[in-house]
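Input: a single structure, listed below in C-alpha cells.
What follows is an incomplete set of chains from the complex, kept in their original frame.
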Amino acid sequence: MNRKILCGAGALGASLFAAMPAWAQDAAATPTIDKGDTAWMLTSTLLVFLMILPGLALFYGGLARSKNMLSVMTQIGAAACLAMLIWVMYGYSMAFGPDYTSGLSNFISTFDKAFLKGITPASQAATFTAGVEIPEYVFVCFQMTFAAITVALVLGSVVERIKFSAVMVFAAIWLTIVYFPIAHMVWAASGYFFKAGALDFAGGTVVHINAGVSALVACLILGKRIGFPKEPMAPHSLTLTAVGTGLLWVGWFGFNAGSALEANGSAALAMINTFVATASGALFWMLAERVNGHKASALGFCSGVIAGLVAVTPAAGNSGPFGAIVLGAVASIICFYAVTVLKPKLGYDDSLDAFGIHGIGGMIGAIGTAIVYSPALGGPGAADYEIGAKLLVQIEAVVVTIIWASIGTAIAIFIAKAITGLRVSQEVEYEGLDLGEHGERAYNY
Amino acid sequence: MKFIIAIIKPFKLDEVREALGAIGVAGMTVTEVKGFGRQKGQTEIYRGAEYSTNMLPKVKIEVAAPDDLAPKIVETIQQVASTEAIGDGKIFVLDLASAVRIRTGESGDTAL
C-alpha cells in the first residue's frame, strides 16, 4: 500500500478524474469498508464475468458457422479459465502488485504478490475516495474478469481456423507480455499513462484497443479462412448473436459502472452513459445502413450496440449523458464504415470484426473522451479543463498501445506457431473445428 | 404406378395436401429443400458481406400413385400450387416399378 493519493482533492469531480484506485496511505483515519460498495463490486465482478461465458461466447459463436460453434465457445471459455489461473499466479502482481523502485515501475509491478502472497479476507484495496476501501479479494476478482474477457475478445479474428492448443499458448504469452503491462501502465498509480493523466474510466485502451489491434495482427499472421471472401459465411444463428449482445450489454454495466469501485453517483453516471451511448450506437448503425441504401439489419443493431459500448467505456464516468450519446453515434458510424467498406478493401479476414469494432471503436472512444470530458459539453472536467492538452495525452496512449500490442501479439503468435502449428489442417477446416478439434457436433436435432 | 415429385412454395403445402386428400390421395412424404431457378432470392447482407444465393426455401412433395390417379394428381397440384408468380415450382413424374407397405408386406397399388 505504498502509493500516494493522486487525486483526492475535490469531492466528486476529482474522484471521477482518474480511472483506478488511489491507494490511501496518508489518510488520517483508518480507511473503512462500506458493505454497500462491497456488494456492488461483488455484483459488478459477476456482471463482467457474465459477459464472457454466455455473453461473448454467444455473440461470437452465433456469427460463426454451425460447424465451428463449439470451437468458438470452448476457445473463449478455456482461454478465460487459463487467464484466471495465470492472474492469481502472477498476473495480479504484475499489474497491481507493489512497485519497483526503478523506472520499470512505469511498465509493470513486482512479483511480490505472486500467488496472492499476503492477501487475506481482511486485506483492503483503495478506491478513488480517500478513506474508502473494499476487500482486496474483491478487487482481485474484479480485475481478473477484465483480463479474462480481453484475451477472449482477441480470438474473434482468428476463430474458425486456429487450433485450440495454439489459443492456449497464445493466451498465456499474450497476457504476460501485452495485457498485464498495459493494464499496469493505464490503471496502476505508478503506471506510465496513469501518471501522464490519461483518461480511461473502464478500459477503452487496456481492453478494447488492446484486443482489437491484437486481433488484427493475429489474423494477418494467421491468414484467411479457406474460401474467404468468395464463399458465403453467413452467421449460423443471429438469434444467439442477439442474445449475446443483450448479455454483453447487461454485463457491461459491471465493467463501466463497476469501475467506479463504489456504489455512488459516479457509478450512476457511468450507468446512464452506458445506457444512452449504446442506445445511440445501435440506432445510428441502423441509420447508417439506411443511408447507404441497405435495410436496417438485426446484425447492424447488434454491431451498433457493441460499438456504442466500446466507445463509452473510457468515457463512462468522464462524460455527461449527451456527450455520451454523441460519442456512441460517432463511433457507431465510423465502425460501420470500417467494417463494411474498409475491411473488404483491405481484404484481411477478421472473422468476427474484433478489430473493426473493438479496435476502431476503442480508438474513437479514447480520443473522444478527451472531448466529452469538457464541462463545456456537459462533461465532469474542471472549469479550466483544456481539451487540446488532454487530446495529446490520449493520442499518445493510443499510439503506444497500438505499437505495444502489435509487437507483443506478433511474438505471441509466432511462439504459438512454433509450438503448435497454429492452424488446423485444411480437412479440419472444411469439416469444421467442432468435429476436427473437439470430436463433437454442436447440434443433433 | 407413378412416383410424383412436386416442388412447391412452402406456404402452399397445406392447401395442396387438402386438395390431394380430396381426390383420394391417402399419403405423401414431404421434405424441406432449397430451390434454385429463375426466381431471384433476396439479397442478404451481413456486415457488408452480400450473399444473393438464389437458393430459396421450397417444399418437395413425393406421392406414389396408381397410374390412373396420376394425371389427376398432377393437375390438382398444378392448379392449387400456382400463384402465377415466378418460382411456383415443378412437377416431375417418374415410373414406379414397385411399392411395398412395410407394416403388412402388401405390394402394388394396394400398398399405397
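As written, the chain order gives the labels A and B, with residue 1 at the start of each chain.
Going forward, contacts are C-beta pairs under 8 Å (C-beta built on N, C-alpha and C of every residue); 3 or more make two chains touch, one makes a residue touch a chain.
Keep in mind that what you see is a predicted model, and the values were worked out from it rather than measured.
Recorded composition of the complete complex stands at A x3, B x3, labels matching the chains displayed.
In this text, only the chains that are shown with their structure count from here on.
Chain A and chain B have CA centres that are 52 Å apart.
On the side of chain A, the complex with chain B involves touching residues 229, 232-235, 294-295, 297, 299-300, 303, 339-341, 343-344, 353.
Of all residues in chain B, those touching chain A in their complex are 44-49, 51, 53.
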